[in-house]
Every structure is written in C-alpha cells, then in structure tokens.
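The chains shown are only part of the set, and none of them has been moved.
Each chain gets a letter, A and B, in the order it is written, and its residues are counted from 1.
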Amino acid sequence: MPETLIKVDLSQSAYDNDMVHNRWHPDIPMVATVKPGADFIVETYDWTGGFIKNNDSADDVRDIDLSIVHFLSGPIGVEGAEPGDLLVVDLLDIGAKPESQWGFNGFFSKKNGGGFLTEHFPQAQKSIWDFEGMFTKSRHIPGVRFPGLIHPGLIGCLPDPKLLATWNEREIAFVNTDPERVPALGTVPFGPTAHMGRLTGEARDKAAAEGARTVPPREHGGNCDIKDLSRGSKIYFPVYVPGAGLSMGDLHFSQGDGEITFCGAIEMAGWVHLKVDLIKDGMAKYGIKNPIFKPSPITPQYDDYLIFEGISVDEWGKQHYLDVHVAYRQACLNAIEYLKKFGYSGAQAYSILGTAPVQGHISGVVDIPNACATLWIPTKIFEFDINPSAAGPTKFLDGSIQMPLSPDL
Amino acid sequence: MPETLIKVDLSQSAYDNDMVHNRWHPDIPMVATVKPGADFIVETYDWTGGFIKNNDSADDVRDIDLSIVHFLSGPIGVEGAEPGDLLVVDLLDIGAKPESQWGFNGFFSKKNGGGFLTEHFPQAQKSIWDFEGMFTKSRHIPGVRFPGLIHPGLIGCLPDPKLLATWNEREIAFVNTDPERVPALGTVPFGPTAHMGRLTGEARDKAAAEGARTVPPREHGGNCDIKDLSRGSKIYFPVYVPGAGLSMGDLHFSQGDGEITFCGAIEMAGWVHLKVDLIKDGMAKYGIKNPIFKPSPITPQYDDYLIFEGISVDEWGKQHYLDVHVAYRQACLNAIEYLKKFGYSGAQAYSILGTAPVQGHISGVVDIPNACATLWIPTKIFEFDINPSAAGPTKFLDGSIQMPLSPDL
C-alpha cells in the first residue's frame, strides 16, 4: 500500500491533530510534501470531527456549534507547483475507516443552520446509515438500500492572500445586508473555534481571525458537495500558492444532488487514496477559473428513474424569475408528497433525497418567468415498487419506524 | 401505421390549420377524441410555425414576433378523462418530417427575448443543423456531431378556468413589477396574434384575450424543455378539464439541459407517435401537482464527460444567495472559455451547450451563500480530443467558419 501521509485517530479531538485545519488561509503550513506523480493516502475525520454520534437521538444535530466545521486533512504540498498551474488529482480510491463503518444524515434546526427545506422541517432530525461493503441502509428509514457513490464533499487548494481577501470582502458585505437573518446568509471569519493546523502563536491568531470559513464552495473548489467527484474521478484544481496546498475532508458515502438535507449527505470518517500531477500554467492554457473534472469510470448505473418536475413558483404561490433554486425545491417537495403515499414520513422521504444518488437537473432556464428543475429518483434503491399504477400506491410501511427528532430547547 | 390524427402542411401558415393553437385556454375545442389505450400520430410545426428558415442569415431570428409562439397541435380529447385523473402518455416514437430533415438553433437579440447569456451575446445569431438519420451536425459549427435525443419541448393538458386565472394573475402581477424591463419578465395574454384553434367568433376573441401564453412551464407541464422527455419516455399528466385536452409541439432534435440558447434547442417540425391511458383519480392517489415521468430505455449513453463547475458569484463578482441560476451561468461561461481554446468562437461554444446533450446538475444548494452547479459535456460529441493535457490545447479550428450574426437594426 502507498504511504499514509496523514493519519487521524477518531478517539482523539480533531483539534489535537496538527495535520488538520478548519479554515482556509495561505499561511497554514504544509504538513507533508510530495512529488508530481506520487500516490498516497490521507485519512480524514467526518466533517464535524466526530461530534455526531451513532445513536438514536438528534440532540447532537440540534446542539452542534457549526463554527467548528469542516475538519480538513492537509494542506499537502506538491513540489514544483506554482500559482497558475493546474493540480491534477486522481481519486484512486476512497473508503470508510475500518473501525467506523457507518455514517449520519440529518437536518439542522432552522435556528442552527437550517437546510433546503427548513421551512417544512424546522427541527433537528437524524438518521444513521450502516455500511455493508459497497452498500448502505438505515435503521431509521426502512425499505431503501443502495451502493455508495463515495466522494469527498470538500477538496481544494489554499487561496493566496488576494483571493482570500476577495472572499472575505464579498461574503462579509453580503452577510451584512441582513445580519440578523435566521438562518444566516453566510459564514464569516471566526477566530475562537479556528483550527489553523501547525500555525502557532501570533501568526496563528492573526490567520484565525481572517481565515475563510469552509462552508461555501468557491473559485478553488472547496465545499462543492458534488456527488460525482467520486472514487475514480480526475480533478483539475487551480493553484494559487507555491506548493498548491491541497486539503480535503467531509467524506460522503453517498449524497443526492444538492445535498439538500445539509447535515449533510451520508457523512463519514475515512481515507482517500490519491495521486497528484501538474499541468504547468494550465489555468491560462485552458482558461480555467473554477476546477473542472472527469467522472469515474465506475459508478452506480441505473436504467430506471421516477422523475419529478418543479417550476419557479414557490410553495406559497409566489412567482420567481427563472429561479432554479425555487424550482428544485418544488421538485423535492413533490417527490416527498409522492413517497409519503407509500408510508414514509416526510422526514424520511426528505432524508432519502439527501442521501441516495438522486439527480437534480436544470431542465429549463429560459422560459420566462419559470425555471424548470427535475429530480430523478432511481427506482431500484427501494425494496418495493414505487412506480405509479392504475391501482394506486400500496402503503408498504406502517409508520412504526421513525427518525429521531430533537425539538429546539 | 396508426392513424395520423393531426396533419400539418409546412407550406401552409400555421394560422390556417385549425388543429393548431398557440395559447392555453379551456375553451379551445378538442380536434379529435380517442379512447384510453389508443395509439396515434400527431404532426407538429416547429415552434415558430416555419418563421425561421434553413439559410445563412440570422435576420429571421432577430426579426421574429415572439407573440406568435408556440404553435401546438391539439387539443386531443381522451374519453373518460376527468379532472383529477392522471393522463398517462407513452411517447412511442418521435421524428422529423421526412421533407424537413433539419433544425435550427439561435440566440435572440437582447431587445427581442434575449437568452441565458444575453449580456454576453446580445445580438441575433443562428446555426442550422442537418440530420443524418439518428445524427446531426451543423455547417456553421464544425467538429461536432451527435445522435439526437428527440423530445417535445412542450406538451401538456388544457387548464381549467381556475388554473388559467391563477396563471394570469400571478404572471401579470409579476411582469408589472418591472414592466419596462428588457428582456421582459414574462409574457402576458395578447389577443392579436392568438391562434385559438377551432374557436370562432366572440368566444374566440374573449378566449384570445385571456389565453395564457405558452412560454413558461407551469403546473400542467407545458413548455418544460426537459431533454429527457424523449422518445420512449412515459409521462403522467394532471387532468383539469373533462377529456384532458392534450396538446404538444416545439419538437427538439436535441437540447442541452437548460435550453440556454432559448431559440432554442435544435428546433424542428415533425411528428409524435403516442399512446394514452388513464389513472383515475391519480392526482390525489399519488399526491401529484406537476407531471412526473419515467425516462426512455433508449437514450444516448456516454461514459466520458468534461465537467465544469460554477458558483453563485456572478461574472461581475457579485455574491448571490444559493442561486443555482447564477451558478449554472458561471459553469456555462467557464465551459465557453474552455472551448474557445480549441478554436471555437464564443457563439459557437454557446450553441454547442444549447444543442448537444449536455447535462446541468444542481450539485450543492445548501452551502451558504454559494450554490454550486455543474455542466457536463460528453467528450465524444467532438471529432477531436478536448481533454486537458500537459501539452495544452490544440486549435483544431481556424475560425474560417462562423455563425451568421444579424446586428440589431
């Protein structure tokens, strides 16, 4: 096996592992350096550093301090990488930690982060997913089982000071347009819970105060939560600092397009086997601003989907202008109503959309004033037939199994 | 062959064919009635009724009066269909008219409709696509050829008076929030160019004055422009009026997710072989608001894509809140910049994204404040290799072939 460059001990606090960090800042020191062409392994915590537990209560989902996320492994330096290059990353393989063959999914309370459907599911709920080799199922959501499309929710290179400044200005100004909003409009630098890796002393404190939060995806990639960035894919990342500084974390066993449940996909601790290479001056050569990638040759393939449409008139009848966000929300709500006819609770249906490899397509974005989005559910993930028929739906589930819910305190 | 219920003569004005209409209204008379289980053929004009010609000038794209669209064939009554039912439609096959083996794609002038990237491509341009059996290519865009994923851009059932009223109120109020906007926020009833099928006299005039325009997708489906509603798919439509009243048109030989060029996909005249059936009281049984569908078992399959990311920071650096529309626009702009490195003009690259079976995925919609969207380009549609390499891109095209452009007058 190739060398494991970064190890994590799940029984140890992520704050005590100096090869981990939870902010983006150019001053975070490299924890290892590799040559182009090298392949190696990186272990990661789950995005919360182990805060969410494998149990039957959603209290942890309700109570989590979201300023601690995401715990990333890195940064890793690549010899010869210079600003303007493309860092080519092959995700050769990804897996869960052997001692941690499970993951979690949940919705945050509207007061603490919320989610895509927080108006409809305003309270903390959780489901636990057990892994069986390539497959997963949940004791909280019966009747559904599927193979994992394992991927890192978050991966990218360190920003340079200029890019970092752009991010902070842009996002702080934006949050300030409605600073009291719940959930918040964005996340801004917050020193107290920052983990700046091997940076120490004053340098650490200064960087912690200005380090960008890891929540949003940005020009460098970062927290894109693209389910198709899965094991076997190849990614081309912009490089901003000498050595590139590649970090990653937030591994998902599986996720639906949009990661609509926010907390999150099927979140897990694990490892990534990757290989790095360079395209010198690749950003200019190919006109690259954001990362580009090629999908894996090995992914779950489905030939049968049930597809739900949504348009950009919201659930209260209000017209929005070509708003794909609203349209996709309607498609999701339509799917939830449908799945409830088979016996699922709304929360269970919502969780399925957040965890299973459902696709979200931008189907029409020009037919004023309505965008049209589609949600694709692979029918084979269910242990029963969810197709429409003249006879109407059968209630396969009796409601005896429900997801843990923790009301706000 | 099954009966052709509706025929169109492409040499005749669509206004002279009384089995065609271009507005949605419950009073438009059925032009034929079929039994559940029947299969039959419906011919259609292209969406503009033949206004756009197979030539090398974009003047027609610039000059079109968009109040005339879309010319739909129907409505067709289904015996026994009642409000609340689901009309099950099998698209058994779809094709171009034998005498019209070509289609068009274009961008409207910003002053006359615009498009997804109208700020970047504000003037009318056009490309013509010739069909070679299952495949298409364009004399205006070299180096690209692909099989058709043929589908109706627009299909759905007549609204009842209440639903029609909802549409008109909602959209008129919305347009009135910025009535002078260019392009407009929406399309409102407009009698002078209305074609109300077999409705005549005062009833016709009244309906024409209140008939909903066909541009936006709505609760009944309509102009969804979903590329995956292709030949072989099965759709479940809500029924609002006795007899259902199914109409269709706006056939596309191929389209990318989003139909970003707006004028439009690869637009064509053609025919649809379809079969209808009913699920009685299906709307309530399955909790259906918008149509749902199942994809075709026969579609082009690709194993290799180049995927572009975009986030909801717009091209002028402005932050938007989880805005998938903005994120997808960035992904599209990123792809256009990339394709230009191989010798395409920006307009040609834009056209490829509008016509080829590219996928647009909603990848992340919860990581405040940035949505992340991805644009998937199948690499095999190109006659050369567009993958990144250490050597950098090769300019395969010398720019000698360009798309017709017609500046605003």
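As a working rule, a contact is a pair of C-beta atoms (placed from the backbone, for glycine too) under 8 Å apart; a residue touches a chain by one contact, two chains touch by 3 or more.
Computed from a predicted model, the values in this text were never measured in an experiment.
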{"item": "Where 2 copies are displayed, count of copies in the complete assembly", "value": "4"}
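Assume only the chains that are shown with their structure count from here on.
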{"item": "Rotational angle, Cα trace of chain A fitted to chain B, multiple of 5°", "value": "180"}
{"item": "Inter-centroid spacing, chain B versus chain A (mean Cα positions, whole Å)", "value": "32"}
{"item": "Parts of chain A lying in touch with chain B, wherever the complex brings them together", "value": "86, 88, 115-116, 166, 170-171, 173-175, 183-187, 215-219, 221, 223-228, 236, 257-262, 264, 278-282, 285-295, 297, 303-311, 313, 317, 319, 321-325, 328, 330-331, 334, 337-338, 340-341, 359-374, 376, 387-390, 392-393"}
